[in-house]
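Removed from the display is one protein chain of the complex; every other protein chain stays in position.
What follows is chain A.
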Amino acid sequence: MISQVFILSSQGDHLIYKDCILMHYSQENSLDLYLKLVGITILLSVQCPQRNKNLNFIHVRHSGLYWVVSTKDNPSPFTIIEFLNRLAALTKDYCGSLSEKSVRMNFALIYELLDEMVDYGYIQTTSTDILKNFIQTEAVTSKPFSLFDLSNVGLFGAETQQSKVAPSAAASRPIVASHGEQVRKNEIFVDVVERLSVVIGSNGVLMKADVEGEIRVKCYLPTCSEMRIGLNEEFSIGKSQLRGYGAAVRVDECSFHQAVKLDEFDTYRILKVCPSQGEQTLMQYQLSDELPCAPPFRLFPTVEKDYGSRLLIFLKLRCDLPPKRYLTFVGISQTVARALLLFSLSQELSSPEQSAELQPRSKAVLWTIPRFPGGAQLSAVFKVEVPRLSSASLLEVGPISMSFELPKYTCTGLQVRFLRLSPTQPGLSQRWVRYVTHSDSYTIRI
């Protein structure tokens, strides 16, 4: 049973406060006590239930906001955490985007949402389909000036080629269109997102590789029409079956949203779903250990002890992707040594747009590459001045971790063949599909 709900800004200001069972604890009393107890700094690190006298607090963090619930008795912590996650997701759906600003602009809306979701501390419903019957307040959105919007309008109003790509902010608007809006855009966005976590041993052998992927749909269609998403026909689940002649797209496990109808999935690999408005994850899948392609990077590190107290680190990085692909935002960091007091770095990089810096707090070198085309090879030499260098300190050079984003690419090879709406929507209906692979944790041990 939920006693109070708070939404806090990243500085700890109260944005929203709802006293669900009217406990008449003054909010300052309970929450400030909590903040004093936890401290906003700890709040920043990890989220867990915290206890203070007879009130327990549970919080999660989303988009820089803290979503806090206090409770007097003994509910399942999962219920609360799940509720807070749903609340955040619904707020995002209704307000368009999730930020301190959008929450500030929509106090009334969010309060109304909360009022419908929680009745006297009990969760009533979190389903958009039901909530849309009750929520009356419209969202207020801010439209930031964006160059992307301009680029879509060509000379003399003619559509340019650019319009084949949706602006990146297109998916961040409220799901319920305001009445004033003349043309309601019937858009649907499908994201195929994969997260890659790889561990490569010191001998270059792939030790562990996992891909977690999901198909997310954000739907703005007002009426529920059936949507059919066709996946690769060669898509197979589990080890036993292989389909088709092409390169199989295989995953180990697959789970679907409960609204997805699977009657055509077995034969044609078609997901049928009537998406409700808002954002939802239709399908989640995992693949572990057997990647269909080589991991996107190979790194050849050498660490040597130079004369004096200098550590020489050669890094040679090769991207094994096909040449058309490229990566954005590659960050490579490596712990250099543990116990250093003074410490200087000199570097030789192959291109001026790359940068490298030494991070004194984590004692790591961070090498940033803004854009890295497939098939290319980059190398860098770092010379680190380490006082009291001994042969033992070579052992302390920690693993290399990389973070990157790989647009228009999925590691498993999963593709959306088609996206059909039936019956076809009258008027404009636009469908967008996007693929992206993130690095969840990409570690190369030394």
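Following the convention adopted for this analysis, contacts are C-beta pairs under 8 Å (C-beta built on N, C-alpha and C of every residue); 3 or more make two chains touch, one makes a residue touch a chain; residues count from 1.
To be clear about the criterion, contacts and distances are computed from a predicted model.
As stated in its UniProt record, the chain not included in the shown complex is "AP-3 complex subunit beta", which appears among "Histidine-containing phosphotransfer protein", "AP-3 complex subunit beta", "Very-long-chain enoyl-CoA reductase" or "alanine transaminase". Residue-wise, the contact with the chain that is not shown comes from A:Q124, picked out of A:S99, A:Q124, A:S309 or A:Q354.
Checked against the full complex, the one of A:Y17, A:F314 or A:W432 touching the unshown chain is A:Y17. Within chain A, the residues in touch with the undisplayed chain are 1, 14-19, 21-22, 27, 45-49, 51, 54, 56, 60, 71-79, 81-85, 107-108, 110-112, 115, 119-120, 122-127, 129-130, 133-134, 136-137, 197, 208, 212, 238, 240-241, 253, 255, 257-259, 261, 263, 281, 284, 286, 288, 335, 337-339, 362-364, 388, 390, 392-393, 396, 398-399, 401, 440-441, 443, 445.
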